[in-house]
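Yeah, one chain of the complex is gone here, protein chain that is, but the others are all in their spots.
Letters A, B, C and D name the chains as they come in the text, with residue numbers starting at 1 for each one.
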Amino acid sequence: MTDAAFARPSARPRLSLGAGIAQKVLPVLTVLGVLLVIWYGAAVALNAPWARDQAARAGESLSFPELVAATMVQERPVLPAPHQVAKGLWDGLAGQKITSKKSLVWHGWITLSATLAGFAIGSLAGIALAVGILHNRAMDKSVMPWAVASQTIPILAIAPMVIVVFASLGITGILPKAIIAAWLSFFPVLVGMVKGLRTPDRMQLDLMHSWSASPAQVFWRLRLPSSMPYLFTSLKVAVAAALVGTIVGELPAGATAGLGARLLSGSYYGQTIQIWSALFVAAGLAGALVVVIGAIEKLTLRRMGLAR
Amino acid sequence: MTGAMTGAISILAVWLGAMGLNGWLARRDGPLFAGLVAAIFGITLLILWEMAVRIYQVPNVILPAPSAIWSAFIGNLPILWGDFVQTIVKGALSGWVIGALAATVTAIAIDRSSFLQRGLLPIGNFVAALPIVGIAPILVMWFGFDWQSKAAVVVVMVFFPILVNMVAGLAATDQLQRDQMKTWNAGYWQSLWKLRLPAAMPFLFNGLKITTTLALIGAIVAEFFGSPTRGMGFRISTSVGQLNLPMVWAEILVAAIAGTVFYGIVAWVEKRVTFWHPSQRQ
Amino acid sequence: ADDLTLQLKWVTQAQFAGYYVAKDKGFYEAENLDVTIKPGGPDIAPVQVLAGGGADVAVEWMPAALAAREKGLPIVNIAQPFKKSGMMLTCLKESGIKDPKTDFKGKTLGVWFSGNEYPFLSWMSHLGLKTDGGADGVTVLKQGFNVDPLLQKQAACISTMTYNEYGQVLDAGIKPEDLVTFKYDDQGVATLEDGLYVLEDKLKDPAMEDKLARFVRASMKGWNYVKEHPDEAAQIVIDNDETGAQTLAHQQYMATEVAKLLDPGSGELDEADYKRTVETLLAGGSDPVISKEPVGAFTHAVTDLAEKK
Amino acid sequence: MPSSSVIDARNVSLTFRTNDGPVHALKDVDLTIEKGDFVSFIGPSGCGKTTFLRTIAALETPTAGMVYVNGQEADEARKARAYGYVFQAPGLYPWRTIAGNISLPLEIMGFDKPERQARIARVLELVELGGFAGKFPWQLSGGMQQRASIARALAFDADILLMDEPFGALDEIVRDRLNAAVLELWRKTGKTIGFVTHSIPEAVYLSTKIVVMSPRPGRITRVIESTLPAERPLEIRDTPEFIEIAQQVREGLREGHSYD
Partner (left out) sequence: MPSSSVIDARNVSLTFRTNDGPVHALKDVDLTIEKGDFVSFIGPSGCGKTTFLRTIAALETPTAGMVYVNGQEADEARKARAYGYVFQAPGLYPWRTIAGNISLPLEIMGFDKPERQARIARVLELVELGGFAGKFPWQLSGGMQQRASIARALAFDADILLMDEPFGALDEIVRDRLNAAVLELWRKTGKTIGFVTHSIPEAVYLSTKIVVMSPRPGRITRVIESTLPAERPLEIRDTPEFIEIAQQVREGLREGHSYD
């Protein structure tokens, strides 16, 4: 850090806007293309045994093109082909009224709202605990091992109990799910923030010390700004975790609504296409949340003069 | 005065007493005291739990008392050990190691090529954000019922956090250090090996620590979606069905102990490796 | 109206059509009841929900209920709409299994756990087969939520319900003639399935008892309706499914099959069936599901009261 | 018992524990500094100048001995914000502009906004960085960063000023001007100043008292009282008196280097 102040980005020319977008999109498309090819290949490979079995049961044998064709249109494929998932997604997202129970927008929204609530609770709790650990020796020494232990509790195992206990306390709806989401998301934030808040080096702390800054001032003006890179990486992990938590919480919540319920009910009836569609919406949500946080990060770091 | 009230008051009294003791102890120095403080904190929680269960007569099938959990633990050591080996040693550890290596290598690949960085990272974010509950059934379908599918779930789960941290870490060198490498005309691998990887270590360990616990969760949860008749997840879900809650909590206890030890080991290694980082020097 | 909460054993499907029909058709309302139906899930133990106060009545299978009772949770069967067991083991013909007594040895079998493994374990102990994976027994897989293990040939046989998973196997394109099935009923190890259970102390309150009687009466009315109009019942289930995942065809199949298991009467528990269940469970060999004959595990008081009016 | 001196170090020793054995950075250091003194510390690299200045500022705790500042224990004085400190490296916060960096201690000490702005403008002028208020640290040259860090320490007007090689990275001309400015400031305000430097002329030109230190373990080998008047034009550096004092310092330094 001491030397960082001497560091300087070199004068490199910026790209024009259009070229910038092309540069962004092209690689993504390329990688996507490669993935699609692999996916189709895998779909053929994984779905072929079933197609062959079916043909054998019917006493026929399949030529290779027939086999490939057969692997693309199964109703419950081991691995649905991309276009099948795309169709499932399209039906779920655009083919329904968004208030319909078959609409993935509706389920996605239910999951998203609990995720955001849980993420907010979780990251605030994580930050608060990190601050406590930093400023209170008793907490420093006692909280961390127990926070670790808390994370090893298999959440799916106790989620039903949590839901039961909350229900018996009269708490239902979004909150129990959000709490499970918070449970999973506070930990990455805690670990990252403890590290980040301890990142300032001795000279920076000494400066504060020489001004006899109060702990609150040291926190707001030194520790917090220098923890930003850690905070944002942690937050990205934490939203993804919150989404997982919500979905886990949706399973035992009586599997009523939300992407988790959708996944599970897809599972019961072996509807792989439904599973994959829900999965993609979930991943899309997580991806979007991560991107949003990434954008906030860029903005913040740039405003702070830290971005390169 | 009602029983509930006196109960609440005695619970509160125990809590305040213990925290007072802890506050006092925390001001002493030495590793012995540090351990003591954590222990007292935990023991207090356990006592409160026991008191609450007894005073309010919570049914065993909702929340068993620590004493009941402890006797289930002691009484089932061979089963617990078998489950531990199945789930944690075979499932979680192998998956974690593979996942961590894969994430590190991917991070380096991503970092090496700006094309990949712009192409893979967004998609990687997306793929790795697939929730386990969604992938677990699929992976069980692909990799079979035994521990291999659990390891696969763990790989997917730990991949993203380590990747994100590692990518951030590889970018964490300052300009002066990179300029130096440039003046020595260090090759890509040399500056990776001698500058960027060491500088990334604090971030990498951040990811590794977070994922120790994720690995355990992943391995256990994956067993809910199909498993042989052993393993911690299997035992937990079966025991819940049998309302054998003390056994459930005994397994959770095993998970907690294993997770804490696992985390502790990673944190210990981190201390050795990143001794130079300001956060370790305080 | 009086509030009452019902905890189902599983997700919203035609297995529970009677309750949804009773709610939708206003049978509950007619009895001055406001019933909330909570779907279950893989990790919901309905009796646990009862104990936690999350529900007044739960749908549960008798083995799990009796086991819970022996664990010290005083739950009581108040009615038994399902008379026959729908559980069976479905095997691929190509696995070569013809006779359970001789052919299971060394095979991999898919079993549901979480309290649903009791009937299977009893059966195996009847057959004298070990379930710990040794060479002289069977290898047990904890079966997930669906029939994939059979389709993927990860198991020789899997557990199925006549009204649900068996249909899914057929739906997947396997012909009945490619399958071999063993119904627990036919094997003489049938145990009672979906019954209605409450906590014992609730019955001490006459008002509650009356409420339960009205509930059972309306529910049975619902079940009878299902028997007569399975397709309409299936539609009602679909309408109540919040996940939007169910297909009408499958629910119609399920409603039809479920109807075959029903006891069309008052829902009163048949003591002979109860005895047979208890005996099966007690005969579990070295590791029986329950170790002693339960007392007071069921009551006719509610069904009697329900019939009176 | 604390004395009436502004800084009173008694028998201060400080040993660092490192991976390969202890480093004795200070050994039995005794020094009193009176109000209004301008004390320079000079000595070979690594002899303990920074460590001693840090000890005065209560940024290090001596392993033996005591330091009193303004009659209080050093740490009390720190809490009372008795001094401004300029570190050897600029240590600017990369996420704040130059003005923001200077503003920071002022914010911490609760100055209001107009007051802060006035002070920032004044000290930036003083260190000749007028046009750079809005730049980030990495956009400045090394010497400019150093000046910004001096400005930051001057901004809040503490009675004691501790400066660790503040002018090391500056060219002679700017340095001369800043020397004159500091001297002026000192004369006008009567501040007490502790000043680490490597330049003998600078030490002689600025100080009322020159402390020569020697290394391993760091100790004070000579304390030279300056006989120069308070008013010091730059030309004073050519007077025989000045050269005589410089010679004394140089000898003291030589002694310190005699170990090798």
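Keep this in mind: a residue touches a chain if its C-beta (ideal position, glycine included) is under 8 Å from a C-beta of that chain, and two chains touch if they have at least 3 such contacts.
Predicted model, so just to flag it, every value in this text is computed and none were measured.
From the options D:R78, D:R147 or D:K209, the residue with contact to the unseen chain in the full assembly is D:R147. From the options D:L31, D:L59, D:A74 or D:A89, the residue with contact to the chain not on display is D:A89.
Residue-wise, the contact with the chain that is not shown comes from D:Q139, picked out of D:T32, D:Q139, D:T221 or D:Q248. Residue-level contact of subunit B with the missing chain is found at 176-177, 179-187, 190, 194-195, 198, 201, 274-277, 281. By the touch criterion stated above, the residues of subunit D touching the omitted chain are 16, 18-20, 23, 42-46, 49-51, 88-89, 128, 134-136, 139-144, 147, 164-165, 168-175, 198-200, 250, 253-254, 257, 260.
The working rule: only the chains that are shown with their structure count from here on.
Among the remaining chains, the Cα-based centre furthest from that of subunit C is the centre of D. Chain pairs A-D and A-B differ in how many C-beta pairs they share in contact, with the greater number at A-B. Averaging Cα coordinates per chain places subunit C and subunit D 84 Å apart. Taking each chain's centre as the average of its CA atoms, subunit A and subunit D sit 52 Å apart.
Averaged Cα coordinates give subunit A a centre that lies 17 Å from the centre of subunit B. Residue positions 62, 137, 141, 175, 224-225, 237, 240 of subunit B are each in touch with at least two other chains. In subunit D, 138 are the positions where the chain touches two or more neighbouring chains simultaneously. Every pair of chains in contact is given here: A-B, A-C, A-D, B-C.
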